[in-house]
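Missing here: one protein chain of the complex. Every other protein chain is in place.
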Amino acid sequence: MDTEFFLRWIAAVTDRVRAERDHLTDLDRAIGDADHGSNLDRGFTAVEEALAATPPATPADVLVTTGTTLIRKVGGASGPLYGTMFRTLGRSIGDAPDVTADALADAFSDALAAIAKLGSAAEGDKTMIDALAPAVPAMRTSFDAAAQAALDGAEATTNLRARKGRASYLGERSVGHQDPGATSMALMIDALRAV
Amino acid sequence: MDTEFFLRWIAAVTDRVRAERDHLTDLDRAIGDADHGSNLDRGFTAVEEALAATPPATPADVLVTTGTTLIRKVGGASGPLYGTMFRTLGRSIGDAPDVTADALADAFSDALAAIAKLGSAAEGDKTMIDALAPAVPAMRTSFDAAAQAALDGAEATTNLRARKGRASYLGERSVGHQDPGATSMALMIDALRAV
Amino acid sequence: MVGLVLISHSARLAEEAVALAVGIAGDDAPIHPAGGTDDGGLGTSIAKLETAVAAVDQGDGVVILMDLGSAVLTARTFIEDRTDVVLADAPFIEGAISALVTAGTGADLAAVVAAAEEARTIGKLC
Partner (left out) sequence: MVGLVLISHSARLAEEAVALAVGIAGDDAPIHPAGGTDDGGLGTSIAKLETAVAAVDQGDGVVILMDLGSAVLTARTFIEDRTDVVLADAPFIEGAISALVTAGTGADLAAVVAAAEEARTIGKLC
């Protein structure tokens, strides 16, 4: 997978975020502060501009620029978290012009660890980690398997009680709603399939 | 001591507070927020008005009205503290039209306990208690002895390190300055002498 | 529902703390600021505290959170003759959020105080 592949992935994620913007915000209205869709839309619009302004030379460039831009522009908890994910993906891949499926799977494993550390969160806390964690091993098989695992993981957050992020303040009342961050995470992994 | 005696005491305290206003504020500038003199001036001006508006029938009335007014008008820590002192003096005395020296000494002992409880403070914490506490036993002897003990206690706060109130945030830097509240407490007890 | 009052030396700090708590915990339970002196200066006012307590009192009790110093003394003096109003020994902002969340579930007075006081022990970096 070359630089173009990763540019197409980020473009696909940007499109999906825009299309799902209101849905993500609605999910965040139920158990958060109704800004997850607009946070990500703002972030990926800035990513689009940053990637257009300075065309990246390597896959890692695409990913690190994406991450750094998200950290600077999102404004909510998902900014540092997704920012760290994309920066870790980039750093893990290194400066190879072409990334193997194995190297990408390793990078996603590193990204999971980095998000969990930053957020002091684990699987089952009803966060984006619940979509990413099951996708990481599945990525050893195929993007299809990873996407399915992420979508299932996101859906399964509905029955969980939030233990991290704003939703955790709701305690039991967070049960019965799908986590917005898990939903956007699944969308990003799902977008890999169509690249 | 009758109602007139206590009215004269409060009037004397009011005069002394006005005369010492800037000095008290200066002491509070060194280890606090430079408002102790104006806090007490505001409070006793309101007390003067309250006592004039509804002439009190008993010594306890004078003291309770004074305390309640200080609680409502001072705005700083000294408001609830002096307010509690005067209200406790009034309640302790009860509705006797004439107060014996013993009854007043008992009342001051109750007032000390009430202030210490409200402020979670003890002798040596560099507060108004350091002037009041030595005055309480001395009051069994005479107002002169009580006044001398209070003035000595206030002076001795200079070498103490504050453990309660705003000055406590200064830690060691509070040493070397006389406590404003101990100074005003000594002034109030000293005013008993001339009534 | 249990009501909450935030008493601070600063009128604006109390107001902003209320706004943040409502932003996070929602407005199911009533919460009111009581900051500054009667004339708007730095300090505390028992009259403002009375007004705020009355505004949030629905008959199920009221919890007061204090920032420091004279806010504590004013609140203590206020509750002398009230058994339905209690003080929480809690961090101002963190305690307010926890207490408001818990009050919003319909919890009783003791549970709301406990939630405020537990905020003291909750780490932010773990």
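We just call them A, B and C in the order they show up, numbering each chain from 1.
The definition used in the following text is that contacts are C-beta pairs under 8 Å (C-beta built on N, C-alpha and C of every residue); 3 or more make two chains touch, one makes a residue touch a chain.
The structure displayed is predicted, hence computed values, not measured ones.
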Shown chains that the omitted chain touches within the full complex: A, B, C
Which residue of A:55, A:75 or A:97 touches the chain not shown here: A:75
Of A:35, A:106 or A:190, the one touching the omitted chain in the full complex: A:35
Of C:4, C:72 or C:85, the residue in touch with the unshown chain: C:72
Option touching the unshown chain, where C:38, C:94 or C:108 are the choices: C:94
Touch residues of chain A, complete complex, unshown partner: 33, 35, 39, 71-73, 75-77, 79-81, 83-84, 118-119, 165-166
Missing-partner contacts on chain B, residue numbers: 33, 120, 166, 169-173
For chain C, the residues touching the chain missing from this view: 8-10, 12-13, 16-17, 19-20, 23-24, 42, 66-68, 72, 76, 87, 89-94, 97, 119-121, 123-126
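The criterion applied here is as follows: only the chains that are shown with their structure count from here on.
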A-C or B-C - the one linked by more C-beta pairs in contact: B-C
Label of the chain whose CA centroid is most distant from the centroid of chain C: A
Distance between chain centroids, defined by C-alpha means - chain B, chain C (Å): 29
Centre-to-centre distance between chain C and chain A (centres being mean Cα positions), rounded to whole Å: 38
Of all residues in chain C, the ones touching two or more other chains: none
Set of chain B residues in contact with two or more other chains: none
